[in-house]
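A single protein chain has been omitted from the complex, and every remaining protein chain is retained in its original position.
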Amino acid sequence: MRLLLLNANTTEAVTEKIAAGARRVALSGTEILPVTGRFGGRIVGTRAEIAIAEHAALDLAARHGGEVDAVLIGVSFDVGLRALRELLPVPVVGMTEAACLTACMLGGRFGLVTYGRRNAATFREIVTGYGLADRLAGIRAPDLTPAEMLTDPEGTAAAIAEAARDLADTDGAEVVVLAGATMAGLPSLIQPLVPVPLVEGIASGVGLAEMLARLHPAGAFGGSYARVGGRQSTGLSAELSRMLSGA
Amino acid sequence: MRLLLLNANTTEAVTEKIAAGARRVALSGTEILPVTGRFGGRIVGTRAEIAIAEHAALDLAARHGGEVDAVLIGVSFDVGLRALRELLPVPVVGMTEAACLTACMLGGRFGLVTYGRRNAATFREIVTGYGLADRLAGIRAPDLTPAEMLTDPEGTAAAIAEAARDLADTDGAEVVVLAGATMAGLPSLIQPLVPVPLVEGIASGVGLAEMLARLHPAGAFGGSYARVGGRQSTGLSAELSRMLSGA
Amino acid sequence: MRLLLLNANTTEAVTEKIAAGARRVALSGTEILPVTGRFGGRIVGTRAEIAIAEHAALDLAARHGGEVDAVLIGVSFDVGLRALRELLPVPVVGMTEAACLTACMLGGRFGLVTYGRRNAATFREIVTGYGLADRLAGIRAPDLTPAEMLTDPEGTAAAIAEAARDLADTDGAEVVVLAGATMAGLPSLIQPLVPVPLVEGIASGVGLAEMLARLHPAGAFGGSYARVGGRQSTGLSAELSRMLSGA
Amino acid sequence: MRLLLLNANTTEAVTEKIAAGARRVALSGTEILPVTGRFGGRIVGTRAEIAIAEHAALDLAARHGGEVDAVLIGVSFDVGLRALRELLPVPVVGMTEAACLTACMLGGRFGLVTYGRRNAATFREIVTGYGLADRLAGIRAPDLTPAEMLTDPEGTAAAIAEAARDLADTDGAEVVVLAGATMAGLPSLIQPLVPVPLVEGIASGVGLAEMLARLHPAGAFGGSYARVGGRQSTGLSAELSRMLSGA
Amino acid sequence: MRLLLLNANTTEAVTEKIAAGARRVALSGTEILPVTGRFGGRIVGTRAEIAIAEHAALDLAARHGGEVDAVLIGVSFDVGLRALRELLPVPVVGMTEAACLTACMLGGRFGLVTYGRRNAATFREIVTGYGLADRLAGIRAPDLTPAEMLTDPEGTAAAIAEAARDLADTDGAEVVVLAGATMAGLPSLIQPLVPVPLVEGIASGVGLAEMLARLHPAGAFGGSYARVGGRQSTGLSAELSRMLSGA
Partner (left out) sequence: MRLLLLNANTTEAVTEKIAAGARRVALSGTEILPVTGRFGGRIVGTRAEIAIAEHAALDLAARHGGEVDAVLIGVSFDVGLRALRELLPVPVVGMTEAACLTACMLGGRFGLVTYGRRNAATFREIVTGYGLADRLAGIRAPDLTPAEMLTDPEGTAAAIAEAARDLADTDGAEVVVLAGATMAGLPSLIQPLVPVPLVEGIASGVGLAEMLARLHPAGAFGGSYARVGGRQSTGLSAELSRMLSGA
């Protein structure tokens, strides 16, 4: 199968990193097709950048979504998730959605570790938006920047492990989601320090996208996810405009 | 005060219509500044068009948000609401948010009338995202298109009144929100047919934006709504890029 | 417009204080009409006093509600709110309801600061009763008495600021409601110490009451807020008895 | 034990009816002490009358609550429940609270039958206020008045049975609460027509009040239900004023 | 009345302890009939043992449930509660369910103290399963084993009192449930140390079972609790097989 790995950040280095993570866990028959956002924040991290990335994700899907069997959104805010499900005939999975649903199969309530208080609020909204607030034991957001995570991987890993352990010990989390594109590969490193299973979105997301592609669910022809054609628009890329118009 | 009326649809006729509605209810000292989206769906009505309009709303705010006292989002899906609150130093109100909060002050649980089943799902998600699911008595979505609402205003009004009355009689709604930019002006027309108060987003939104502008709340310097500068981006309009970078 | 400021405490000094707060923020055309409870607790602060004040609020409305355009309940427990909405043909706003709804327009989840643990439980019930539990990040109740708030305003302000900051830093509140009639005027004093916007009920309530009076919503003629006449009663003030009987 | 049956309606005939119902089910050692409200609505049935009855219930408790072992509130809106728990050293049970908690022990989700749409909204708020919204399968409110229930008992019973059966068949209620002081005695009459158990508040309430009196729980000396003395008030009955002041 | 006290632990000493607790509080006319599980964990304390005890509880009821007026499940995980309600024609109460519902009548939100973090998660699921999550202020699980509770009763009592007090002071619990079969008798010992009422399941459960037996509710003949006969099974005890087949 062909899996579009859609990174709506505009930084190719991030794309490469998550593509490497995805390839490590994909089935042998899965081809990972990574693409990078054409406009928007270098690293999506604010509400404004998330809003822009909603559009950027669609633009990428319009350009590259034609010949794939599934899509994995490789931005931890799952930008464009609902819109892509409406727009594309193949399964679409968000990496944080994937991690949260996987966590649901490994225990009771799950915790979530991200970095930076700003992200804590955003992820709470995302998890709540998935109807999973009752499964959420708590969120920890150690004060780390994406930059630090690159320059001090060991200190970063230690801080994240500490946060995950605290979620288990204090908040009663039975699984911990590590939320963020840079978390790929981290669970195996720090798992010995944390008493409950760790999951992250790239590995979970590749697995779920592969599983859904095989399940081959029907597309909706009713409801809010049914595709509609003939939508008129202006000022968009030719590919996205064409996809909306259904031509 | 100067109130930016931000229409992220790319159809000017819609902008004019909501601007007229806004001017009918504004305080005498309020100047309504309507603007129209530069890219995206002619009439935002699908999940894909909503995603694009998130970006378009920010682009408009970057161009026109500099010298205003408050912003009212004149698309009933409240596109860009959270991002604009982060980005701008002045109060931002979404028209459907405004109608729902106004409804909360007029009774217990409220119903919501929109048109088309696709919209029913989307508005349910929006109301839930505002934490107001417990106040929502029900949603009705008569099978009307925006086009019909223009060509057959009387039939449309009757269908909407019927839906609102049914929400009151069957679902126990004590107030009914008419959701949609084209609903401005409708409450007074059909109110006699509905046993509970009707509210819509333009009148509510203008009033709340005026009220917030006078209250003059402080901006956050912590949390997920605190403005951050120095964000690097690519491929955006010069105005939006500048606003993100904080220059 | 004429705004009845209904203080169901039986202490006139409190009425004067909140009336001053209301006048500071009212539109130039708004006349503030403050009234004081005729029976009940000097300072409403227990569940029993709240129960009595439910009645006292109605008694006041029956005496003074005839020629006004809106009512603001100036007791932070919003006593009589639902009953007054049923009884009066004009909009009625509770000061804590007003602060909470205003908070909803300024960020995501809000915190609430009051004084005394007893009040913490009561306000949690009130916010939950408004269907806003999902928006509530947390409550802090520094151990202050209303008396201390009068005799040591600076220490009080510092304790409240500390509580508000802690709600933002620890609980992730993105806005903080200062709940209590004595909080009027406090936000501007302590805002610099708190990283998220502060709101209180008198300023919010005056603004929302003015906004609703202008919106001029229809009264319900169905549902649980529809006014009914012909109710027989005994032992009430002549004014309240007459209002119930609809004579 | 001595059980104060507190009817905050001001109609003695209602008191007699519920007292008879209570005596039919009480343990042999239980003395039922019925009292009637001294002021307020003849039949409490509007939001305004409920607000007044909050006060009236306290007034009754201050007069008669001194030498009893438990209190049952014999108005189906459970007026004064929380305030009486704060004020009195003995257990206090509301009749609708009692019926709902009893229902929780007889099945999964319960339905509730009352009369008149106005009451439907009020009971939904009451059940939600008890934190039991997730147990509530639905509410039915046949269009009956208390008067009709007296003049046409058979038609009334049939309408209530039909509503209860519909809750079971359509909404999946596994138990049905008959809410209203006039429902005492009805369950046994119509039970054969309804496929799930019926409960009402007087029988449930007497049983729970007896059970709590025997359990003899400690009073709170902390939290929002701890009794406080020394409260100053004005304009209240001597008995209530004395109870508040703790003299 | 005859009350079957169903202990699905396979340790008779526990049965004796809870039977003694039950007899201390039962009405004079109540005969306590304690029975002990025939298979399963010595002390039910893991999820696996709970699953097994679901079956063991039914097996006990099939053997001993024939001539009783009510059943109290004397394992704090309320094993078999829903199944027994379907299977038996008499009221069935779970001891933790009983304690939680009793707590609901004594205050607002309640806390719960158990021992061991494993149990904390399980009890949270149980309380949530009863639809009472909104009433739950918090859970504390001091690191005690059932063995310690037997060998060091004073230290145990002190640790439990400390946990209960902390729930009141920190989490705002207004009542505290002591969850566990070994908690019988503890409330009166440690109540002076805790500012809010304490309840436990044996005393609450006996009282509620007595109350329900007197109320004598009808059995369901529809819905998910209606008894069905003619169920075929294999490999079960003769008594349970017979009960399922309805012979």
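When the chains are written out, they are named A, B, C, D and E in that same order, and each has its own residue count from 1.
Going forward, a contact is a pair of C-beta atoms (placed from the backbone, for glycine too) under 8 Å apart; a residue touches a chain by one contact, two chains touch by 3 or more.
Predicted model only: the values in this text are computed from it and were never measured.
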{"item": "Contact list for the unshown chain, restricted to visible chains", "value": "A, B, D, E"}
{"item": "Absent-chain contact - pick from E:G21, E:G80 or E:P195", "value": "E:G80"}
{"item": "Touch criterion as defined above, residue of A:M1, A:V25 or A:V228 at the omitted chain", "value": "A:V25"}
{"item": "Candidate in contact with the missing chain, chosen from A:L6, A:A19, A:V75 or A:V93", "value": "A:V93"}
{"item": "Residues belonging to chain B that touch the chain removed from view", "value": "117, 120-121, 124-125, 128, 133"}
{"item": "Absent-chain interface as seen on chain D, which is shown", "value": "108-109, 134, 172, 174"}
{"item": "Chain A residues touching the omitted chain (full complex)", "value": "25, 27, 82, 85, 91, 93, 97, 101-102, 104-109, 130-135, 168-169, 172-174, 187, 191, 195-199, 203-204, 207-208, 210-212, 214-215, 217-226"}
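Criterion: only the chains that are shown with their structure count from here on.
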{"item": "Same-residue or different-residue interface between chain A and chain E, half as cut-off", "value": "different"}
{"item": "Chain pair among A-E, D-E or C-D whose interface repeats that of B-C, sharing over half of the contact pairs by residue number", "value": "D-E"}
{"item": "Whole-Å gap separating chain C and chain E, where each centre is the average of the chain's CA atoms", "value": "43"}
{"item": "Inter-centroid spacing, chain B versus chain A (mean Cα positions, whole Å)", "value": "28"}
{"item": "Per-residue multi-chain contacts in chain E, two or more chains", "value": "108-109, 133-134, 172, 174"}
{"item": "Pairwise touch network: line, ring, star, complete, or other", "value": "other"}
